[in-house]
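Here is chain A:
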Amino acid sequence: MQNALLSVENITVSFDGFNALDGISLRLMPTSIRVLIGPNGAGKSTLLDTVIGNVRPTKGRIVFRGEDITELNEYKIVRRGICRKFQAPGILENLSVLDNLSLAARPRRESWRSFGVGIDSSVRARVERVLERIGLEEKRHTMAGQLSHGQKQWLEIGMVVSSHADLLLLDEPAAGMSLDESAQTAELIRSLASDHSFLVIDHDMTFVEQLSAPVSVMHMGRMLKEGTLEEIQRDPQVIAVYLGREKEEAVA
Partner candidate 1 sequence: MNRLLQGAMKAAVPCLCGLLISPASPAQDNTVKVGVLHSLSGTMAISEVTVKNATLLAIDQINAQGGVLGRKIVPVVEDGASDPAIFSQKAQKLIQEDKVVTVFGGWTSASRKAMLPVFERFHSLLWYPVQFEGNECSADIMYSGAQPNQQILPALDWAFEKGKKRIFLLGSDYVFPRTANLILKKHILHDGGTVAGEEYVPLGGTDFSSIITKIRVAKPDIIFNTLNGDSNVSFFKQMAAAGITESQIPVMSFSIAEQEAKAMGPSLVNGSYAAWNYFESLNDPMNKQFIAAYRKKYGQDSVIDDPMVHGYIDVYIWAAAVKKAGSFDPQSVRKAATELGWTGTAMGPIQFADNQSLYQTAYVGQLQPDGQFNILWKSKEPLRPEPYDALAFPGRSCVIR
Partner candidate 2 sequence: MKKWLRPALDLALLAALVAAPLYLSAYHLSLLGRFLAMAILSLGLCLVWGWSGVLSLGQGVFWGLGAYVLVMHLKLVGLQPGDMPDFMLWSGLDHTPGWWTLFRHPAVALAGVLIVPTVAAAGLAWLVFNRRVGGIYFALITQALALAFATLLISEQAYTGGFNGLTDFTTVLGHYIVDPSFQRALYWITVGALAAAFLFCRWMGKTNFGKVLLAIRDGESRIRFLGYNPAGYKTIAFAIGGAFAGISGALYVLHVGVISPAMVGVMPSIEMVVAVAVGGRSSFTGVILGTLLVNFGKDWISSAMPEMWQLSIGLLFILVVTLLPKGLAGIPELGRQITERIRRRTARRGVEPEVLAITQKN
C-alpha cells in the first residue's frame, strides 16, 4: 500500500484535564484533499495546531513522509513541507504583496542566508505563477494591509501554495467570502491538488461539495465517521451529532 504523506497516530491533547483531542488518528495520501467537518469545539483547529507544532500533544505521534515530527519546532516542521493558513489572514501587513509571496517562496530561510537583495530568479518564476493564479498581478506593489478581505485570504492561500509545501492545512479558507469567490477558491484548490495535498476545515457545505473530496467528521476530539460527502450526510450518527437528538447512544 502506498505509504501515507501524513499519518496522525492516536493523538491526545489535553488542557488542564480537558481533552481537546482524544486519541484521534488520520491518514492522508499524497496529492489528495481531505475535508474536516464537525461542530464547534470538536477539535478541528487543535488538530491542525498539533500537526504544525503549535501545540504539543500529550500522547501519540505525527509522522510526515515517514519522519516523526511530533517534537519539532514550528519553523522546522514548516521547512519540511507543511504550511498552515489561519482563520484570521496571516499575511504581513507592512510588506508588499510581492514581498509576502517571495518570503513564503524562498527556499533558504536561515537568517545567515537571507542577506541577498531582491528576489532570486528561481523564486521569481514561482511567485509570478502564483500571482497570476490568485489574480493579484496589478496589486503586486501595494501593501498587503491595504487589500480587501477576500484578496487577503487569496494572498494567504497564494503564500501557502508558493511555499514549497506539499501538505497545506487550510483553516476555513472560504470564511467571509462571497458565493462566487468561494467557488473560485474551491476551483483553485482542486487545480492545485495535482501536486499538493490539502487538509481543509470548513463549515460551508456548498464549498465542501465543490471540493468533492472525502470528508472526516470529528466530534469531541475523536474521529466519528469518514467517507464521501453523500455517505456522511445520510449517516444517522452524524445527523444526531449535528442536530443533537439522540446524543448519548450516537457517541457509544
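Candidates were picked such that all candidates are chains of the complex that A comes from, given by their letters.
Methods note: a residue touches a chain if its C-beta (ideal position, glycine included) is under 8 Å from a C-beta of that chain, and two chains touch if they have at least 3 such contacts; residues count from 1.
Being a predicted model, the structure only gives us computed values, none of them experimental.
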| item | value |
| --- | --- |
| Touching chain, any copy counted, for chain A within the complex - options 1 or 2 | 2 |
| Residues of chain A touching candidate 2 in the complex | 52, 73-75, 78-79, 83-84, 86, 90-95, 99, 102-104, 106, 109-112, 114-118, 159, 163 |
